[in-house]
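Structure provided below as C-alpha coordinates; questions to follow.
For this depiction, one protein chain was excluded, whereas all remaining protein chains were kept in their positions.
Order of writing sets the labels: A and B. Residues in every chain begin at 1.
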Amino acid sequence: MSNVMKDYIFYSIVILFALFFLVMTPQIKITNGTFIIGPRHWPYILLTLMLILAIFGIVKSYILAKKSKSIESKDHEDKIEPERTFFKLSIPMISLVLVILYVLLLNAIGFIISTLLFLYGISLLLGQKKQLYSIIFAVLTTVVFIGLFSVLLSIPLPRGLGIFRQLSLLFY
Amino acid sequence: MRVKMNISILFLGLVLILAACGGGSEQSGGEASTNYPERKIEVLVGHGAGGGTDLFARAVVKELEEILDVNINVVNQEGGAGVIAAQNAFNAPADGYTLVGDAAFPITTAAGTNKHGLDDFVPIARFQSDTYGLWVNPAKFDSIDDFIQAAKDNPGKITVGGTGSMGMDEITVFQLGQVAGVELSFVPMEGSGEMHSGVIGGHLDAMVDEFGPTKALYEDGSIKPLVVFAEERLEQFPDLPTTVEKGWDITDGNERGFYIKKGTDPEIIKILEGAMKKAYDSEEYQKLEEESYLHLREGWLNSKEFTTRTEELIEKYKAVMEELQK
Partner (left out) sequence: MFDYLITGILNIVTDPMNITMLLIAIVIGYIGGAIPGVSGTMLVVIMLPVTYALEPTAAFILLTGIYAITAFSGAISAILLRTPGTPEAVVTTFDGYPMAQQGNPGRALGIAIFCSVTGGVIGTLCLITITPALANVALSFSSPEYFALTVLGLTVVASLSGKELAKGLIGVLFGLMISVIGMDPLTGTLRYTFDATVLTSGIDLIPVIIGLFALSEFLKKTKDSHVVQETISNVKTKIFEIEIFKKIKGTMARSSIIGVFIGILPGVGATTASMLSYSEAVRWAKDEEKASYGKGNPKGIAASETSNNAAAMGTLVPLLSLGIPGGATAAVLLGAFILHGMQPGPMLFKTEPELMYTIFAGLLLANIAMLVVSKPFIKLFQRIVNVPYHVLGPLVVVFCVIGTYTVRNNYFDILIMILFGIIGYILEKYKFPLATIILGVVLGPLTESEFRRSIQMANGDFSIFFTRPISLILIIISVLMLFYPMINDYIKKRKLQKINISA
(Lines give C-alpha, C1' and ligand atoms only; values in the text may rest on other atoms or scores of the structure.)
Protein backbone atom coordinates (compact mmCIF):
# COMPACT_ATOMS: atom_id res chain seq x y z
CA MET A 1 0.00 0.00 0.00
CA SER A 2 1.40 3.37 -0.90
CA ASN A 3 1.85 6.07 1.66
CA VAL A 4 -0.71 8.22 -0.09
CA MET A 5 -3.24 5.45 0.12
CA LYS A 6 -2.51 5.08 3.83
CA ASP A 7 -3.03 8.80 4.31
CA TYR A 8 -6.37 8.63 2.54
CA ILE A 9 -7.52 5.77 4.73
CA PHE A 10 -6.29 7.44 7.90
CA TYR A 11 -8.00 10.73 7.20
CA SER A 12 -11.20 8.99 6.11
CA ILE A 13 -11.31 7.13 9.40
CA VAL A 14 -10.75 10.37 11.26
CA ILE A 15 -13.60 11.97 9.31
CA LEU A 16 -15.89 9.04 10.08
CA PHE A 17 -14.95 9.18 13.75
CA ALA A 18 -15.60 12.91 13.94
CA LEU A 19 -18.89 12.64 12.04
CA PHE A 20 -20.12 9.80 14.20
CA PHE A 21 -19.45 11.68 17.40
CA LEU A 22 -20.84 14.89 15.94
CA VAL A 23 -24.08 13.09 15.24
CA MET A 24 -24.08 11.71 18.77
CA THR A 25 -23.38 15.06 20.42
CA PRO A 26 -26.92 16.50 20.35
CA GLN A 27 -28.02 13.45 22.33
CA ILE A 28 -26.06 14.65 25.36
CA LYS A 29 -28.70 15.76 27.78
CA ILE A 30 -28.27 19.22 29.19
CA THR A 31 -29.38 18.62 32.72
CA ASN A 32 -28.17 21.75 34.35
CA GLY A 33 -29.12 24.91 32.60
CA THR A 34 -27.26 27.18 34.99
CA PHE A 35 -23.98 26.27 33.36
CA ILE A 36 -22.67 28.92 31.08
CA ILE A 37 -20.66 26.50 29.01
CA GLY A 38 -22.60 23.29 28.75
CA PRO A 39 -21.38 19.76 28.25
CA ARG A 40 -21.79 19.90 24.45
CA HIS A 41 -19.64 22.86 23.53
CA TRP A 42 -16.23 21.33 24.13
CA PRO A 43 -16.82 18.17 22.09
CA TYR A 44 -18.32 20.28 19.30
CA ILE A 45 -15.14 22.37 19.15
CA LEU A 46 -12.86 19.34 19.21
CA LEU A 47 -14.80 17.40 16.60
CA THR A 48 -15.17 20.33 14.24
CA LEU A 49 -11.44 21.00 14.38
CA MET A 50 -10.79 17.33 13.80
CA LEU A 51 -13.05 17.32 10.75
CA ILE A 52 -11.39 20.40 9.29
CA LEU A 53 -7.90 19.01 9.86
CA ALA A 54 -8.80 15.68 8.30
CA ILE A 55 -10.28 17.31 5.20
CA PHE A 56 -7.24 19.54 5.00
CA GLY A 57 -5.04 16.44 5.31
CA ILE A 58 -6.80 14.65 2.47
CA VAL A 59 -6.57 17.63 0.19
CA LYS A 60 -2.93 18.12 1.05
CA SER A 61 -1.94 14.55 0.40
CA TYR A 62 -3.89 14.61 -2.84
CA ILE A 63 -1.98 17.68 -4.03
CA LEU A 64 1.32 16.25 -2.85
CA ALA A 65 0.62 12.95 -4.55
CA LYS A 66 -0.13 14.72 -7.83
CA LYS A 67 3.03 16.75 -7.55
CA SER A 68 5.25 13.85 -6.74
CA LYS A 69 3.71 11.76 -9.48
CA SER A 70 4.46 14.36 -12.08
CA ILE A 71 8.00 14.77 -10.83
CA GLU A 72 9.12 11.27 -9.98
CA SER A 73 6.63 8.56 -10.50
CA LYS A 74 9.25 5.90 -11.04
CA ASP A 75 10.83 4.98 -7.76
CA HIS A 76 8.19 4.42 -5.21
CA GLU A 77 9.49 4.81 -1.69
CA ASP A 78 7.28 2.02 -0.53
CA LYS A 79 8.88 -0.63 -2.66
CA ILE A 80 12.08 -0.41 -0.62
CA GLU A 81 10.29 -1.99 2.29
CA PRO A 82 10.57 -5.74 1.93
CA GLU A 83 7.29 -7.51 1.41
CA ARG A 84 6.51 -9.73 4.34
CA THR A 85 5.43 -13.25 3.83
CA PHE A 86 1.92 -14.18 4.71
CA PHE A 87 2.85 -16.53 7.49
CA LYS A 88 5.18 -14.14 9.26
CA LEU A 89 2.63 -11.39 9.12
CA SER A 90 0.07 -13.61 10.66
CA ILE A 91 1.93 -14.13 13.91
CA PRO A 92 1.00 -10.74 15.32
CA MET A 93 -2.52 -11.48 14.15
CA ILE A 94 -2.61 -14.85 15.90
CA SER A 95 -1.11 -13.26 19.01
CA LEU A 96 -3.76 -10.59 18.93
CA VAL A 97 -6.51 -13.17 18.60
CA LEU A 98 -5.02 -15.08 21.52
CA VAL A 99 -4.85 -11.93 23.63
CA ILE A 100 -8.47 -11.08 22.84
CA LEU A 101 -9.59 -14.61 23.60
CA TYR A 102 -7.66 -14.48 26.85
CA VAL A 103 -9.30 -11.26 27.94
CA LEU A 104 -12.78 -12.43 27.00
CA LEU A 105 -12.26 -15.70 28.84
CA LEU A 106 -10.93 -13.80 31.83
CA ASN A 107 -14.39 -12.63 32.73
CA ALA A 108 -16.04 -15.98 32.11
CA ILE A 109 -13.65 -18.56 33.51
CA GLY A 110 -11.55 -16.36 35.76
CA PHE A 111 -7.95 -15.32 36.00
CA ILE A 112 -6.42 -18.64 37.02
CA ILE A 113 -7.49 -20.88 34.18
CA SER A 114 -7.47 -18.32 31.42
CA THR A 115 -3.97 -17.20 32.34
CA LEU A 116 -2.73 -20.78 32.45
CA LEU A 117 -4.13 -21.46 29.00
CA PHE A 118 -2.97 -18.17 27.54
CA LEU A 119 0.59 -18.44 28.82
CA TYR A 120 0.83 -21.99 27.59
CA GLY A 121 -0.48 -21.17 24.13
CA ILE A 122 1.36 -17.93 23.54
CA SER A 123 4.74 -19.20 24.69
CA LEU A 124 4.49 -22.03 22.18
CA LEU A 125 3.47 -19.58 19.50
CA LEU A 126 6.38 -17.30 20.28
CA GLY A 127 8.96 -20.00 19.88
CA GLN A 128 9.13 -22.11 23.01
CA LYS A 129 10.17 -25.48 21.65
CA LYS A 130 9.40 -27.71 24.58
CA GLN A 131 5.86 -28.48 25.68
CA LEU A 132 6.89 -29.22 29.22
CA TYR A 133 8.67 -25.90 29.65
CA SER A 134 5.56 -24.12 28.45
CA ILE A 135 3.43 -25.87 31.01
CA ILE A 136 5.89 -25.24 33.83
CA PHE A 137 6.20 -21.62 32.78
CA ALA A 138 2.42 -21.19 32.67
CA VAL A 139 1.83 -22.76 36.07
CA LEU A 140 4.72 -21.01 37.76
CA THR A 141 3.80 -17.58 36.42
CA THR A 142 0.15 -17.95 37.33
CA VAL A 143 1.08 -19.00 40.85
CA VAL A 144 3.41 -16.02 41.23
CA PHE A 145 0.82 -13.56 39.94
CA ILE A 146 -1.92 -14.92 42.15
CA GLY A 147 0.39 -14.96 45.13
CA LEU A 148 1.60 -11.45 44.54
CA PHE A 149 -1.58 -9.66 43.59
CA SER A 150 -4.45 -11.57 45.10
CA VAL A 151 -2.90 -12.97 48.24
CA LEU A 152 -0.25 -10.41 49.14
CA LEU A 153 -1.85 -7.24 47.83
CA SER A 154 -5.48 -8.36 48.28
CA ILE A 155 -6.51 -7.43 44.77
CA PRO A 156 -9.23 -9.82 43.67
CA LEU A 157 -8.34 -10.61 40.07
CA PRO A 158 -11.33 -11.59 37.89
CA ARG A 159 -12.89 -14.73 39.31
CA GLY A 160 -15.12 -15.87 36.48
CA LEU A 161 -18.65 -17.23 36.77
CA GLY A 162 -20.25 -20.23 38.39
CA ILE A 163 -17.92 -23.05 39.31
CA PHE A 164 -14.95 -21.01 38.18
CA ARG A 165 -15.79 -18.46 40.80
CA GLN A 166 -15.85 -21.21 43.39
CA LEU A 167 -12.51 -22.47 42.14
CA SER A 168 -10.88 -19.06 42.47
CA LEU A 169 -12.25 -18.75 45.99
CA LEU A 170 -10.14 -21.74 46.95
CA PHE A 171 -7.02 -19.75 46.16
CA TYR A 172 -7.87 -16.16 46.99
CA MET B 1 1.32 -29.49 15.23
CA ARG B 2 -1.07 -32.40 15.74
CA VAL B 3 0.72 -33.53 18.89
CA LYS B 4 0.70 -30.03 20.24
CA MET B 5 -3.04 -29.76 19.72
CA ASN B 6 -3.69 -33.03 21.52
CA ILE B 7 -1.62 -32.04 24.47
CA SER B 8 -3.32 -28.69 24.72
CA ILE B 9 -6.69 -30.37 24.74
CA LEU B 10 -5.48 -32.70 27.43
CA PHE B 11 -4.21 -29.75 29.39
CA LEU B 12 -7.52 -27.94 29.05
CA GLY B 13 -9.40 -31.02 30.13
CA LEU B 14 -7.26 -31.44 33.19
CA VAL B 15 -7.81 -27.87 34.21
CA LEU B 16 -11.56 -28.17 33.74
CA ILE B 17 -11.72 -31.29 35.86
CA LEU B 18 -9.76 -29.51 38.50
CA ALA B 19 -12.22 -26.65 38.32
CA ALA B 20 -15.19 -28.96 38.61
CA CYS B 21 -13.75 -30.67 41.66
CA GLY B 22 -13.02 -27.37 43.29
CA GLY B 23 -16.49 -26.07 42.54
CA GLY B 24 -18.21 -29.14 43.90
CA SER B 25 -16.52 -29.18 47.23
CA GLU B 26 -17.14 -25.50 47.80
CA GLN B 27 -20.82 -25.59 46.93
CA SER B 28 -21.65 -28.36 49.37
CA GLY B 29 -20.17 -26.28 52.17
CA GLY B 30 -21.93 -23.06 51.18
CA GLU B 31 -25.46 -24.13 52.11
CA ALA B 32 -25.42 -23.58 55.81
CA SER B 33 -25.48 -19.85 56.37
CA THR B 34 -25.06 -20.13 60.11
CA ASN B 35 -21.37 -20.69 59.58
CA TYR B 36 -21.13 -17.30 57.96
CA PRO B 37 -18.54 -15.93 57.42
CA GLU B 38 -16.43 -18.82 56.24
CA ARG B 39 -14.09 -16.93 53.98
CA LYS B 40 -12.88 -13.54 52.90
CA ILE B 41 -15.43 -10.76 52.44
CA GLU B 42 -15.03 -8.01 49.86
CA VAL B 43 -16.21 -4.47 50.39
CA LEU B 44 -16.53 -2.55 47.14
CA VAL B 45 -15.97 1.18 47.51
CA GLY B 46 -16.90 3.35 44.56
CA HIS B 47 -14.36 6.03 45.36
CA GLY B 48 -10.60 6.33 45.11
CA ALA B 49 -8.19 5.43 47.87
CA GLY B 50 -7.75 8.22 50.41
CA GLY B 51 -11.17 9.83 50.02
CA GLY B 52 -13.73 10.25 52.79
CA THR B 53 -15.75 7.18 51.88
CA ASP B 54 -12.65 5.06 51.45
CA LEU B 55 -11.21 6.07 54.82
CA PHE B 56 -14.58 5.40 56.41
CA ALA B 57 -14.82 1.92 54.89
CA ARG B 58 -11.29 1.04 55.89
CA ALA B 59 -11.81 2.20 59.46
CA VAL B 60 -14.94 0.10 59.84
CA VAL B 61 -13.43 -2.90 58.09
CA LYS B 62 -10.54 -2.89 60.52
CA GLU B 63 -12.96 -3.40 63.40
CA LEU B 64 -15.19 -5.83 61.51
CA GLU B 65 -12.26 -8.10 60.74
CA GLU B 66 -11.68 -8.60 64.44
CA ILE B 67 -15.34 -9.03 65.30
CA LEU B 68 -16.13 -11.50 62.51
CA ASP B 69 -12.68 -13.10 62.67
CA VAL B 70 -12.29 -13.11 58.91
CA ASN B 71 -10.28 -11.23 56.30
CA ILE B 72 -12.08 -8.34 54.69
CA ASN B 73 -10.76 -6.59 51.60
CA VAL B 74 -11.57 -3.07 50.62
CA VAL B 75 -11.66 -2.92 46.82
CA ASN B 76 -11.66 0.56 45.31
CA GLN B 77 -13.74 0.72 42.15
CA GLU B 78 -13.64 4.37 41.36
CA GLY B 79 -16.10 5.88 38.96
CA GLY B 80 -19.48 7.49 38.54
CA ALA B 81 -19.81 8.41 42.26
CA GLY B 82 -20.14 4.78 43.29
CA VAL B 83 -22.24 3.56 40.37
CA ILE B 84 -19.55 1.19 39.10
CA ALA B 85 -19.12 -0.45 42.49
CA ALA B 86 -22.87 -0.96 42.81
CA GLN B 87 -23.02 -2.45 39.32
CA ASN B 88 -20.21 -4.89 40.13
CA ALA B 89 -21.75 -5.89 43.44
CA PHE B 90 -25.01 -6.52 41.61
CA ASN B 91 -23.19 -8.80 39.17
CA ALA B 92 -21.73 -10.84 42.01
CA PRO B 93 -23.82 -13.59 43.65
CA ALA B 94 -25.95 -12.68 46.67
CA ASP B 95 -23.96 -14.91 48.99
CA GLY B 96 -23.11 -12.28 51.58
CA TYR B 97 -19.47 -11.99 50.64
CA THR B 98 -19.71 -8.83 48.58
CA LEU B 99 -20.71 -5.61 50.33
CA VAL B 100 -20.86 -2.05 49.05
CA GLY B 101 -19.64 0.90 51.08
CA ASP B 102 -21.18 4.06 49.70
CA ALA B 103 -22.09 7.61 50.55
CA ALA B 104 -24.04 8.68 47.50
CA PHE B 105 -26.41 5.77 47.02
CA PRO B 106 -29.67 7.75 47.40
CA ILE B 107 -28.40 10.50 45.11
CA THR B 108 -27.11 8.34 42.28
CA THR B 109 -30.31 6.32 42.47
CA ALA B 110 -32.45 9.44 42.36
CA ALA B 111 -30.41 10.80 39.45
CA GLY B 112 -30.86 7.53 37.58
CA THR B 113 -27.15 6.94 37.04
CA ASN B 114 -27.32 4.06 39.49
CA LYS B 115 -29.64 1.54 37.89
CA HIS B 116 -29.73 -0.70 40.95
CA GLY B 117 -31.73 0.99 43.67
CA LEU B 118 -33.55 -0.48 46.64
CA ASP B 119 -35.08 -3.13 44.41
CA ASP B 120 -31.65 -4.66 44.12
CA PHE B 121 -29.91 -3.68 47.32
CA VAL B 122 -30.61 -3.89 51.04
CA PRO B 123 -29.06 -1.24 53.28
CA ILE B 124 -27.30 -2.97 56.21
CA ALA B 125 -26.30 -0.13 58.45
CA ARG B 126 -25.55 3.55 58.47
CA PHE B 127 -22.41 4.63 60.28
CA GLN B 128 -22.12 8.30 59.64
CA SER B 129 -24.42 11.19 59.08
CA ASP B 130 -21.96 13.88 58.24
CA THR B 131 -22.61 17.55 58.84
CA TYR B 132 -22.10 20.30 56.32
CA GLY B 133 -20.90 23.78 57.04
CA LEU B 134 -20.76 26.82 54.81
CA TRP B 135 -17.15 27.97 54.88
CA VAL B 136 -15.64 31.28 53.84
CA ASN B 137 -12.43 33.19 54.01
CA PRO B 138 -12.75 35.27 57.23
CA ALA B 139 -11.62 38.36 55.33
CA LYS B 140 -14.63 38.17 53.01
CA PHE B 141 -17.70 37.68 55.16
CA ASP B 142 -18.42 38.18 58.82
CA SER B 143 -21.66 36.31 59.29
CA ILE B 144 -24.29 34.39 57.42
CA ASP B 145 -26.42 37.51 57.18
CA ASP B 146 -23.53 39.29 55.50
CA PHE B 147 -23.25 36.46 53.06
CA ILE B 148 -26.94 36.39 52.22
CA GLN B 149 -26.98 40.16 51.83
CA ALA B 150 -24.04 39.97 49.44
CA ALA B 151 -25.83 37.26 47.47
CA LYS B 152 -28.95 39.44 47.29
CA ASP B 153 -26.95 42.42 46.06
CA ASN B 154 -25.14 40.37 43.42
CA PRO B 155 -27.60 37.76 42.23
CA GLY B 156 -25.85 34.79 40.69
CA LYS B 157 -22.42 36.27 41.26
CA ILE B 158 -21.50 34.71 44.59
CA THR B 159 -19.60 31.53 43.84
CA VAL B 160 -19.89 28.54 46.15
CA GLY B 161 -17.58 25.62 45.61
CA GLY B 162 -18.35 21.98 46.20
CA THR B 163 -16.81 18.72 45.07
CA GLY B 164 -18.30 16.79 42.21
CA SER B 165 -21.44 17.47 40.28
CA MET B 166 -25.01 16.39 40.92
CA GLY B 167 -23.90 15.24 44.34
CA MET B 168 -24.74 16.16 47.88
CA ASP B 169 -22.64 19.33 47.69
CA GLU B 170 -24.52 20.71 44.73
CA ILE B 171 -27.90 19.75 46.16
CA THR B 172 -27.04 21.48 49.42
CA VAL B 173 -25.96 24.71 47.73
CA PHE B 174 -29.02 24.63 45.50
CA GLN B 175 -31.36 24.13 48.45
CA LEU B 176 -29.64 26.87 50.42
CA GLY B 177 -30.20 29.25 47.54
CA GLN B 178 -33.85 28.23 47.36
CA VAL B 179 -34.74 28.60 51.01
CA ALA B 180 -32.77 31.79 51.49
CA GLY B 181 -34.25 33.26 48.35
CA VAL B 182 -30.95 34.07 46.72
CA GLU B 183 -29.24 33.05 43.54
CA LEU B 184 -25.90 31.34 44.20
CA SER B 185 -23.48 30.15 41.56
CA PHE B 186 -22.31 26.62 42.27
CA VAL B 187 -18.80 25.80 41.06
CA PRO B 188 -18.08 22.06 41.03
CA MET B 189 -14.45 21.43 41.90
CA GLU B 190 -12.37 18.39 41.05
CA GLY B 191 -11.32 17.59 44.60
CA SER B 192 -11.30 19.11 48.04
CA GLY B 193 -7.67 20.23 47.66
CA GLU B 194 -8.44 22.54 44.79
CA MET B 195 -11.57 23.75 46.52
CA HIS B 196 -9.86 24.58 49.80
CA SER B 197 -7.09 26.51 48.11
CA GLY B 198 -9.76 28.23 46.03
CA VAL B 199 -11.46 29.60 49.13
CA ILE B 200 -8.25 30.51 50.97
CA GLY B 201 -6.80 32.08 47.84
CA GLY B 202 -9.97 34.10 47.34
CA HIS B 203 -10.95 32.56 44.01
CA LEU B 204 -14.17 31.20 45.43
CA ASP B 205 -16.46 33.19 47.70
CA ALA B 206 -17.49 30.21 49.79
CA MET B 207 -17.69 26.45 49.85
CA VAL B 208 -19.71 23.68 51.44
CA ASP B 209 -17.70 21.04 53.20
CA GLU B 210 -17.81 18.82 56.24
CA PHE B 211 -16.08 19.62 59.51
CA GLY B 212 -13.51 16.81 59.37
CA PRO B 213 -11.60 17.72 56.19
CA THR B 214 -11.61 21.41 57.10
CA LYS B 215 -10.39 20.95 60.67
CA ALA B 216 -6.78 22.04 60.09
CA LEU B 217 -7.77 25.03 58.00
CA TYR B 218 -10.32 26.14 60.56
CA GLU B 219 -7.94 25.72 63.46
CA ASP B 220 -5.31 28.00 61.99
CA GLY B 221 -7.92 30.55 61.05
CA SER B 222 -7.60 30.51 57.28
CA ILE B 223 -11.30 29.70 56.89
CA LYS B 224 -14.33 29.95 59.11
CA PRO B 225 -17.83 28.50 59.11
CA LEU B 226 -20.84 30.80 58.68
CA VAL B 227 -23.58 28.33 59.31
CA VAL B 228 -23.92 24.66 60.13
CA PHE B 229 -26.50 22.54 58.34
CA ALA B 230 -28.01 21.00 61.47
CA GLU B 231 -30.97 21.19 63.86
CA GLU B 232 -29.04 22.06 66.99
CA ARG B 233 -25.95 24.08 67.68
CA LEU B 234 -22.73 22.09 67.88
CA GLU B 235 -21.02 21.68 71.19
CA GLN B 236 -17.67 22.47 69.61
CA PHE B 237 -19.00 25.62 67.89
CA PRO B 238 -21.41 27.20 70.35
CA ASP B 239 -21.48 30.51 68.48
CA LEU B 240 -22.17 29.04 65.10
CA PRO B 241 -25.79 29.50 63.99
CA THR B 242 -27.66 26.59 62.47
CA THR B 243 -29.76 26.51 59.34
CA VAL B 244 -32.83 25.52 61.32
CA GLU B 245 -32.41 28.60 63.54
CA LYS B 246 -32.40 30.68 60.40
CA GLY B 247 -35.63 29.02 59.39
CA TRP B 248 -34.11 26.90 56.66
CA ASP B 249 -34.97 23.25 56.80
CA ILE B 250 -31.85 21.79 55.21
CA THR B 251 -29.87 19.51 57.48
CA ASP B 252 -28.88 16.61 55.24
CA GLY B 253 -25.30 15.55 54.77
CA ASN B 254 -23.47 12.61 53.34
CA GLU B 255 -24.70 9.41 54.93
CA ARG B 256 -22.14 6.67 54.78
CA GLY B 257 -23.16 3.09 55.20
CA PHE B 258 -23.08 -0.42 53.81
CA TYR B 259 -25.35 -2.12 51.35
CA ILE B 260 -25.72 -5.72 50.21
CA LYS B 261 -27.38 -7.33 47.22
CA LYS B 262 -31.03 -8.21 47.65
CA GLY B 263 -31.63 -11.92 47.93
CA THR B 264 -28.93 -12.41 50.49
CA ASP B 265 -29.95 -14.72 53.32
CA PRO B 266 -31.61 -12.52 56.01
CA GLU B 267 -29.65 -14.43 58.58
CA ILE B 268 -26.39 -13.22 57.04
CA ILE B 269 -27.65 -9.65 56.98
CA LYS B 270 -28.48 -10.00 60.64
CA ILE B 271 -24.99 -11.26 61.44
CA LEU B 272 -23.47 -8.38 59.54
CA GLU B 273 -25.77 -5.86 61.16
CA GLY B 274 -24.83 -7.13 64.62
CA ALA B 275 -21.13 -7.08 63.84
CA MET B 276 -21.40 -3.58 62.47
CA LYS B 277 -23.15 -2.34 65.56
CA LYS B 278 -20.27 -3.71 67.59
CA ALA B 279 -17.78 -2.05 65.26
CA TYR B 280 -19.67 1.22 65.56
CA ASP B 281 -19.60 1.08 69.35
CA SER B 282 -15.96 0.08 69.51
CA GLU B 283 -13.67 2.48 71.29
CA GLU B 284 -11.31 2.81 68.35
CA TYR B 285 -14.00 3.66 65.85
CA GLN B 286 -15.54 6.20 68.19
CA LYS B 287 -12.11 7.75 68.68
CA LEU B 288 -11.69 8.06 64.94
CA GLU B 289 -15.12 9.67 64.61
CA GLU B 290 -14.19 12.21 67.22
CA GLU B 291 -10.82 12.98 65.65
CA SER B 292 -12.31 13.62 62.26
CA TYR B 293 -15.34 15.54 63.57
CA LEU B 294 -17.78 12.84 62.53
CA HIS B 295 -19.40 12.58 65.93
CA LEU B 296 -21.33 15.83 65.58
CA ARG B 297 -24.45 13.81 64.87
CA GLU B 298 -25.46 10.29 65.80
CA GLY B 299 -24.62 8.15 62.82
CA TRP B 300 -25.96 4.72 63.62
CA LEU B 301 -29.08 3.39 61.92
CA ASN B 302 -29.83 -0.30 61.70
CA SER B 303 -30.90 -2.08 58.55
CA LYS B 304 -34.60 -1.34 58.91
CA GLU B 305 -34.19 2.30 59.87
CA PHE B 306 -31.56 2.84 57.20
CA THR B 307 -33.85 1.33 54.55
CA THR B 308 -36.68 3.68 55.48
CA ARG B 309 -34.26 6.58 55.54
CA THR B 310 -32.82 5.69 52.14
CA GLU B 311 -36.33 5.41 50.69
CA GLU B 312 -37.18 8.85 51.99
CA LEU B 313 -33.99 10.35 50.69
CA ILE B 314 -34.40 8.91 47.21
CA GLU B 315 -37.89 10.39 46.96
CA LYS B 316 -36.68 13.71 48.30
CA TYR B 317 -33.68 13.97 45.99
CA LYS B 318 -35.76 12.99 43.00
CA ALA B 319 -37.88 16.06 43.60
CA VAL B 320 -34.86 18.28 44.21
CA MET B 321 -33.12 17.06 41.09
CA GLU B 322 -36.15 17.71 38.97
CA GLU B 323 -36.11 21.31 40.07
CA LEU B 324 -32.36 21.59 39.79
CA GLN B 325 -32.41 20.28 36.26
CA LYS B 326 -35.12 22.59 35.06
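Here is the rule we go by: a contact is a pair of C-beta atoms (placed from the backbone, for glycine too) under 8 Å apart; a residue touches a chain by one contact, two chains touch by 3 or more.
No experiment lies behind these values; they were computed from the predicted model shown.
Counting over the whole complex, subunit B has residues 48-51, 55, 58, 62, 75-81, 83-84, 87-88, 111, 113, 115, 156-157, 159, 164-167, 170, 185, 187-194, 196-198, 200-201, 203-204, 215-217, 219-220, 222, 288, 291-292 touching the chain that is not drawn.
Those residues of subunit A that touch the chain absent from the view are 6, 10, 14, 17, 21, 24, 28-32, 35-39, 42-43, 46-47, 49-50, 53-54, 56-57, 60, 88-89, 91-92, 95-96, 99-100, 102-103, 106-107, 115, 118-119, 122-128, 137, 141, 145, 148-149, 153-158.
Simple rule for what comes next: only the chains that are shown with their structure count from here on.
Distance from the subunit A centre to the subunit B centre is 35 Å, each centre being the mean of its Cα atoms. Contact residues of subunit A toward subunit B in the complex are 31-34, 109, 113, 116-117, 120-121, 124, 131, 135, 154-156, 162-167, 169-170, 172.
The touching residues of subunit B, when paired with subunit A in their complex, are 4, 7-8, 11-12, 15-16, 18-20, 22-24, 26-27, 39-40, 42, 71, 73, 75, 93, 165-166, 185-186, 324-326.
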